[in-house]
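Missing here is one protein chain; the remaining ones are kept as they sit in the complex.
When the chains are written out, they are named A, B and C in that same order, and each has its own residue count from 1.
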Amino acid sequence: VIFKRITSEGLSHHSYFIADGDEAVVVDPKRDVDTYLNLAAEHNCNITKIIETHRNEDYVIGSVALKEFSDSEILHGGKLDFKYGTQIEDGTSFDLGNLRFNLLETPGHTPESITISVADKNFSNKPFLAFVGDSLFVGDTGRTDLWGDDGEAASALYESLYNKILPLGDHVILCAAHGGGSVCGGAIAKRNQSTLGYERQFNPKLQKTGKNEFVKMKNGEQHVQAPYFKLMEEWNQTGKAPVHRVPPFIDPLNLECFREKIRDNAEVIDLRPPQAFASAHIPNSYNIWQAGVPAYFGWIASLDQPVVLVLPEQSDPKKVTRLLYRIGYDNVCGYLKGGFETWQNESMEIDAFGVADTEKVKDLMKNKKAEIIDVRKPDEWEDGTIEGSHKIFLGDLENRLDDLDKGSQYITMCAVGHRGGVAASILAKSGFRNVYNYLGGYTAWKQHHA
Amino acid sequence: VIFKRITSEGLSHHSYFIADGDEAVVVDPKRDVDTYLNLAAEHNCNITKIIETHRNEDYVIGSVALKEFSDSEILHGGKLDFKYGTQIEDGTSFDLGNLRFNLLETPGHTPESITISVADKNFSNKPFLAFVGDSLFVGDTGRTDLWGDDGEAASALYESLYNKILPLGDHVILCAAHGGGSVCGGAIAKRNQSTLGYERQFNPKLQKTGKNEFVKMKNGEQHVQAPYFKLMEEWNQTGKAPVHRVPPFIDPLNLECFREKIRDNAEVIDLRPPQAFASAHIPNSYNIWQAGVPAYFGWIASLDQPVVLVLPEQSDPKKVTRLLYRIGYDNVCGYLKGGFETWQNESMEIDAFGVADTEKVKDLMKNKKAEIIDVRKPDEWEDGTIEGSHKIFLGDLENRLDDLDKGSQYITMCAVGHRGGVAASILAKSGFRNVYNYLGGYTAWKQHHA
Amino acid sequence: VIFKRITSEGLSHHSYFIADGDEAVVVDPKRDVDTYLNLAAEHNCNITKIIETHRNEDYVIGSVALKEFSDSEILHGGKLDFKYGTQIEDGTSFDLGNLRFNLLETPGHTPESITISVADKNFSNKPFLAFVGDSLFVGDTGRTDLWGDDGEAASALYESLYNKILPLGDHVILCAAHGGGSVCGGAIAKRNQSTLGYERQFNPKLQKTGKNEFVKMKNGEQHVQAPYFKLMEEWNQTGKAPVHRVPPFIDPLNLECFREKIRDNAEVIDLRPPQAFASAHIPNSYNIWQAGVPAYFGWIASLDQPVVLVLPEQSDPKKVTRLLYRIGYDNVCGYLKGGFETWQNESMEIDAFGVADTEKVKDLMKNKKAEIIDVRKPDEWEDGTIEGSHKIFLGDLENRLDDLDKGSQYITMCAVGHRGGVAASILAKSGFRNVYNYLGGYTAWKQHHA
Partner (left out) sequence: VIFKRITSEGLSHHSYFIADGDEAVVVDPKRDVDTYLNLAAEHNCNITKIIETHRNEDYVIGSVALKEFSDSEILHGGKLDFKYGTQIEDGTSFDLGNLRFNLLETPGHTPESITISVADKNFSNKPFLAFVGDSLFVGDTGRTDLWGDDGEAASALYESLYNKILPLGDHVILCAAHGGGSVCGGAIAKRNQSTLGYERQFNPKLQKTGKNEFVKMKNGEQHVQAPYFKLMEEWNQTGKAPVHRVPPFIDPLNLECFREKIRDNAEVIDLRPPQAFASAHIPNSYNIWQAGVPAYFGWIASLDQPVVLVLPEQSDPKKVTRLLYRIGYDNVCGYLKGGFETWQNESMEIDAFGVADTEKVKDLMKNKKAEIIDVRKPDEWEDGTIEGSHKIFLGDLENRLDDLDKGSQYITMCAVGHRGGVAASILAKSGFRNVYNYLGGYTAWKQHHA
């Protein structure tokens, strides 16, 4: 039995490759499917089944692409008619070598969510492992705000968890579709190893006194939905996303071509760290630190206009290609060859804004001269913030600029300084001239005030 | 939390690398420790603890080498005084980031065997995972024939399993030191994913009615001990094995140098597949197919004399280097550059013996002209054999040649034909002239007679 | 300046990637073009020009595929109208960064052959390097038998060499399209480093007294043309070969599927070494040792029927995929998972033939009982052969079986024993029962008789 967990960095999305004998199953494949094709070749087996545990919102599904390059069948839950693959019913099972896969309908995160349990027939028909999609995570439970009607979703999730998933047995290994850091669950553990029994006992979300309390808790959760989710939804339910065996590389552009793209209305997104961006950047560019691409590109970047990139010095364009391909940004049409230095060495205009450490933040705030904008997520505000801060989630900032005053001084703040840099770049791009990004953010603040 | 299972192919030995925050622990490291050093560098952490779950018999332990190249401490069970590391007592615990490691004495496989449970303090002090060494496997239990006094070992193992390990909880993930194919357990599953709860319910060795039946079963098991185990035992209890950051490569030898080594009494071991060896090989050479090196080299090859190799065409000498380094064959001093063809193209003398498919085997056996030698392991004989076969385990063959007649015709047989090839090479080397290796072996035979 | 020579193993075909500034040129790309796309991504440049020095006969050209995945232009010689790309005239030049490329028509190997010289404008407009295609090799000159009318080709080649190529200057680095071992030149050196000046002085083919002697020599050369050359010719002049960014993998087949393919008329080609094949193989299968695939698959394997493979034990199917993809064998539809052992373990019928070392060959030949078939190439026969041998080039053997007698004993012989194995497999497949492959071949024979 070959078992591999494949994680899409940043999205913290887990897909799985499991093979026995001549055949392999892939669960929840990402869009750059060469990973699975290479695994199949390496292990001398054919991918024959692909399972989508649910419609996915945060990345482009890979099942359609994977089917294109293998002789396989796509299976998904029966409660929603994807325009591809086969709808399967509760209780459907199939064999793969000596493994038996059994599919359970487990609505909650979405109506068509399913769970797949896997048994080793050499030992028992009882499962040793379950793929639960976004129903259950290590330390958390699936979001119920994407179903449409909240109350029903939470209630359905409760039933699925307590009547279908947990009854598979304490001994069953948990394979969730997301890990720590995903937007699909706010409190997922940083550890991927767990079992249904461990979660039953120690997952805080499963310690409620009953269904009512559970539903109330779920309905009280605050989640954010990035704008690019809409394209994901459309692509993932229709299977229309463009398909490639390996993602096409993003092209390097010399300065001349890069500027031409800008003249043709391309957005510039600069993937350097916030410290570098602050001191020198291309006018009108956004800043998203590279590791933040999977989680924040979809909040900031246009899906309609062309987009061009400025990469950090040690960055590998092939890696960035994959990050963007997974979230559907096929409109990213190039990066500046040589990076920001190409720009500066040609004596092009350079913009800047400020950064501040805790001492400087305090100084700026004296006499109310500067105001804090806390761009963290609503659930992070619950841990506290600096008194008097404007609470505007990063994803909402561009739409709420009218609430702010271009003539004032602002300090952008997040947990450590990355998202603060994105926020500061949004402000600077919109004509705010007195902007500071708080390096260290609320994490640093708490060092002094906790 | 970074969690990696590292498997030594062929030995089916699992070691583990687990890191949280700045630090990493390695459990049961193999001798080529660059694997762990690279993992630590890749994940920006320092290896600070190394744990030997027990003295190991089937490979050279890597803890001494790993300590040499990191700033770490070696821990092992308190019931045996290794000449290195720190003996720890039942109940000792330490933290690594947010993980808590707790060490339990679980004698049985050996007196000093320990189990390490790991908890995630963010959720609970109860463990989510346990490193059990050779106490428990997926689908099997540890050997009890290496302790010294069988009865006591099996009894101790029973107590360790039922009073220490299984009580950790059904929900605990099982991390054993060996997987399917290891000589350290005859019936280990080919799947690495399991939990204590799954084993409690479905491991056939844990379904006995009580301690007596368990002990009886264990004492009835038949296990083999390869001669090289003695060197492993000595090295692993003293920590004397030569240490390198990466294994030194085995040298290519031109024909002249290769022949000089032979004149200087080097053994020749040919790693080609049995079909190739049968039709043409260097006189007086042994045959061990390459994938069989970890499991069978230690039965056949000398640890005292120099050894030289003939490699298959697509073989990577760097890979073979690691296989041999792990089992202590530092006396392998070269391989013939260009492989067997170098030998044949210089018109050197070539030896051969026969192969046979099922039809030919039947033909040879007619009128008792040829006799079968079944070289499988004692536990395999229990599945049946060809009537009238000599049952001589491969590892005993060279010592039992006197029971055979050089003038007779023999057919060597194993499960599929690899070990049969080794056996045939032993006979041919000893002057038997009418030898056939049964290609397909007992697996093929059963196709016709089951 | 980035300069890379990329060699297709076995074909000994060299392609070149050369980049300066933002752009790269690829000369004579192979079909699996991901190699060049990866190089471009690694070096942050765009492939903008692709050059075919001539129509190629021994592999599928990659220019059409490469253009498909990059924003580039294909250039080739003006004397033949490929159905793709741009015909260029003598003297055309273009710049790439600070490099200047100049294209010269150098007919000889083919009418449309060109040479591209490259200058570094920072230093001089004189070239430092030349891509000469198949006009000139290290130690040899291009074949003139593929042009059509021999006399004219050799004469044209002489003019191209002496009036166009060598006059570029002794100091010019030679970049040929093939290296040692290629069928495109019989005597190419095993070293790739040379200059026009070195060749002018030391290339044996350039030491003739004048044009007449040169033409006579060229016309006296004996070259072979594999049957698959016809498909290459068709594909390479029309650009019709199927195009992929990376070659699709060959599928593993379980025994059942594999046998079904055979029932559906698939040819079986076994890539194991000749020693292994001789002692045990699938009835009716051909043997081509893996490293011989690029050079000999095209002589033996059908391009019309489906083909299935048996791979050696350490073989990487992904590597074999590339070897076959390059020579257009898109009809290879699978390989037997588990290799020959899958066959033998199911007790399927096994065939065999003999092998012989020099002593045995002499023995077999006594009293003219066995006859030698020397399957080497005509130019190899010139070095001598065993007296009385049938000289039948391997590629002609299958068509000349009527000259042989199925009741006789035959010994197949080549230089070392690989092609002898192919030949023996052809004979065995055709019903010859007394066949031996001479291991060591004429190389071994000479050890005894020189």
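A few remarks follow.
Methods note: contacts are C-beta pairs under 8 Å (C-beta built on N, C-alpha and C of every residue); 3 or more make two chains touch, one makes a residue touch a chain.
For clarity, every value in this text was computed on a predicted model and none was experimentally measured.
The chain that is not drawn here is touched, among residues C:83, C:190 or C:211, by C:190. The hidden chain makes contact, of the residues A:71, A:256, A:349 or A:387, with A:349. Among C:173, C:243 or C:401, the one in contact with the hidden chain is C:173.
By the touch rule set out above, subunit B reaches the unshown chain at residues 21-22, 34, 37-38, 40-42, 44-46, 69, 71, 244-246, 248-249, 251-252, 254, 317-318, 321, 337-338. Within subunit C, the residues in touch with the undisplayed chain are 1, 3, 120, 122-124, 126, 128-129, 139, 169-173, 189-198, 200-204. Subunit A residues in contact with the hidden partner, per the touch definition given at the top, are 272-273, 275-280, 289-291, 312-316, 340-341, 344-350, 352, 355, 357-359, 416-417, 439-441, 443-445, 447-448.
The working rule: only the chains that are shown with their structure count from here on.
Taking each chain's centre as the average of its CA atoms, subunit A and subunit C sit 48 Å apart. Rounded to a whole number, the gap between the C-alpha centres of subunit A and subunit B is 42 angstrom. Shared interface positions of subunit C, defined as residues touching 2 or more other chains, are absent.
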